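The structure follows.
What you see is the complex with one protein chain gone and the rest in place.
Now for subunit A:
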Amino acid sequence: MIPPSDPERQNIEETTHFPETSEDDVEQVENAIELKEVEGISQTRLVLRRFVRHKAAMISLFVFLGVVGLAFSSIGIDAMGIKTPGWWQFNSVAIYDLLDGGVPSATHPFGQDEVGHDIFAQVMRGTQQSLMIVFVAGIVATLLGVLVGSIAGFFRGRIDQLLMRFTDAIIIIPVLVITAVLGSTFNRSGSFVLAIVLGLVLWTGMSRLVRGDVLSLREREYVDAARVAGASNSRIIFRHILPNAIGVIIVNATLVMSATILTEAAVSFLGFGVQFPDVSLGSLIHNFQTAFNTRPWLFWWPGLFIIIIALTINFIGDGLRDAFDPRQKRGLNRVARKQRTVVRPAEEVGA
């Protein structure tokens, strides 16, 4: 699967559309603004500030938190012995009287299936499961990918060869195939185990990227300095190298998460994922597949929630990518542009 990427950071339009104006002026103005903006701010604050400025990412963050809040508050939590009541009057397992053949109504806004389950409660339950799987699998995949990638990149040589060939072997098995195979083995043990299994499959991209980063970071002077000071290998990896690769790791973790929700849904859709009576968004679509002609709404809602979750995670990832990239000036652009129009008010932004 291809992650969408948005690495344009350079101010193309200055060179593209204003070949006749002096670019030095623009650059100077921008550099001055950038210097002023970053004066006396820590790296974390800088990243945070850039992220907050990314509109699509901020909207997505709020929508995503909204979905999380809705899913966990509406029908409450029922996991690992903890039970909290929700504000929604129906639950996902009980069977209710069919109102008007199950068409969405004021009582059952998402409708009912042919037996009488409340679809809103089921979709919320499915969303909870899918979110849990996304986070657990995301964390497992990130940890494993970072571990493999940093060991391979740091020690190089034979260990690197061995680990990367193994990664290659996992990569050429299509993700869906290996997940389905593992899913059909472990799905009877519940969705938590399934989430861990998913994480054990999706770490390959992360390990390759982290390895690449570590390969270049290990040659830096501060690593040499740490080694001279007597730091152990693990201390160098965890204290000196990985914190500097945090941008790549965090951004890629969001990509893993959006891949997870789609893979989980696809595997459950094929019937090898989350099993009845437990539901995830994918397994809901799987269960309702035959009822499409009579009750299409059974199909819309779980699909819609998958899209919302995947889309918002992708946008958050995009915002993080821009925020972590020191070369990015998108937020700066507007300020710089304003500045420029002051200098040259007659300039028309043409395409």
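Just so it is clear, a residue touches a chain if its C-beta (ideal position, glycine included) is under 8 Å from a C-beta of that chain, and two chains touch if they have at least 3 such contacts; residues count from 1.
Criterion: contacts and distances are computed from a predicted model.
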item	value
From "RNA polymerase sigma factor", "ABC transmembrane type-1 domain-containing protein", "Bifunctional protein PyrR" or "Type 4 fimbrial biogenesis protein PilO", the hidden chain's UniProt protein name	"ABC transmembrane type-1 domain-containing protein"
Options A:P85, A:G190 or A:P296, residue touching the unrepresented chain	A:P296
Absent-chain contact - pick from A:L61, A:L131 or A:I306	A:I306
Contact residue for the chain not shown (choose from A:L46, A:L143 or A:V181)	A:V181
Hidden partner chain, residues of subunit A it touches	1-8, 10, 12-13, 15-16, 19, 56, 165-166, 168-178, 180-182, 184-185, 258, 262, 265-266, 269-272, 282, 285, 289, 292-293, 296, 299, 303, 306-307, 310-311, 314-315, 318, 350-351
